[in-house]
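A short worksheet on the structure shown next.
Only one protein chain is missing from this complex, and each of the others stays in its spot.
What follows is subunit A.
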C-alpha cells in the first residue's frame, strides 16, 4: 500500500533499531513520553518496545481524548440523553466510558435513551435537519485535531438558523496538558522524562511552532511524530540524538503533514466559534487554567451547556484506580492493582481501559505483561 507499507517495512525498522542500540549510551537512561494515545496504540500494535534497548523506555502520556475527560462530563452527557431526552450524538469510544454508578452512554442507550454513534459532527447536523421535532446534541471531545470539525458544524448550524441543534463542548488543548505534566516536576526539581514524542495529528492543526517555548522552558527535546511504526521508531532515534547532544529543540519528523504554523483555516474557524475556558478539569491532571475551549457567546444558541440545565455530578472515581497517575506518566498501567484483575477491556473501571488508545487497554490487549 503506497505511503503505508514504506512505514512498516521490517528491514528499515531493524536498521533504525540498530542505530538506536548503537547510539543510546548504556550509562544513561532515556525515558520518552509519547503524548498521543494513537502513538501508544502503534507502539504496542507493532511490538516496538521489543526493538528498543533496555535503557530506552516509553512512558504513556495523556493524549487520549476519551481518557482525559472527567467523569462529571460523561455524567452530563448521560443526563442530556436521559433527563433532557435529546438525540445525543457521540464518537464511538465515548459510549463505553463509565460515569457515576458505573453507568455509561451505551447502558443509557440500552435503557431507551436516543444515543447515536457517529463518525463526523456533520452527521449530527444531518440528524438535526431530519428530526426538527427533536433536540440534537453533539458530544464534542478531543484535542486540537477534532476542534475544527466541531467549529464547522457550529458555523453551519448558525447559517441554517437551526433551532434544534447544539454542541456539548469538551475540546481540550495540548500545550497546557504538556505543561501540566512537566511543570510540577520542574518545580520539584525532578526530571520525569528525557524527551517527548510530540503529537502528530494535533500538530497538523497547531503547527510545530506551538511547542517551541515548552521545549525551552522545560529543557526537554520534542520530536513531532507521525503514526506509522517507522515514524515513531525514527522519532525515538532523533530524541536519543538530541539527548546525547544536550539539545532540547522541537524537531518535526512528521514533515509530510506538519508545518511550522499549522492549518490557518482550521485555526481561524476554531477561533471564530470557541474561546478559552478559565479552567477545565482533566482526568489525571485536575483543574488546569486555560486548558480547554468553550463556545463563544455569539454562538450561545448552539451551546448545550447554556440550553440545558445540567445537575452537578455525583461522580466519584474508584479510589484504587490509577488512571490519573497513568495519564501523568507517573505510573505504568501494570502498577495499578485493578489492572487485568478487576479492570479489563470487558469491564473497564477507568477510562484508560476503555479507549483502544488508552495506555491500560493497549497494555492489556497487546502486552505480554498480564
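As a working rule, a residue touches a chain if its C-beta (ideal position, glycine included) is under 8 Å from a C-beta of that chain, and two chains touch if they have at least 3 such contacts; residues count from 1.
Please note the rule applied: contacts and distances are computed from a predicted model.
*Asks:* Which of the following is the UniProt-recorded protein name of the chain this complex doesn't show: "CRISPR-associated protein Cas5", "Electron transfer flavoprotein subunit alpha", "ABC transporter permease" or "Hydrogenase expression/formation protein HypE"?
*Replies:* "Hydrogenase expression/formation protein HypE"
*Asks:* Which one, A:89, A:108 or A:141, makes contact with the chain that was left out?
*Replies:* Of the candidates A:89, A:108 or A:141, A:141 is in touch with the missing chain.
*Asks:* Using the document's definition of touch, tell me which of A:35, A:91, A:138 or A:165 contacts the absent chain.
*Replies:* Checking each option in A:35, A:91, A:138 or A:165, the one touching the absent chain turns out to be A:91.
*Asks:* Quick one: say which of A:72, A:100 or A:117 touches the chain that got left out.
*Replies:* A:117
*Asks:* Going by the touch rule given at the top, which residues of subunit A touch the chain that is not shown?
*Replies:* 1, 4, 8, 10, 13-14, 17, 38, 44-51, 65-66, 91-93, 95-96, 117, 119, 141-143, 145-146, 201, 229-230, 344-346, 356-357, 364-368, 370
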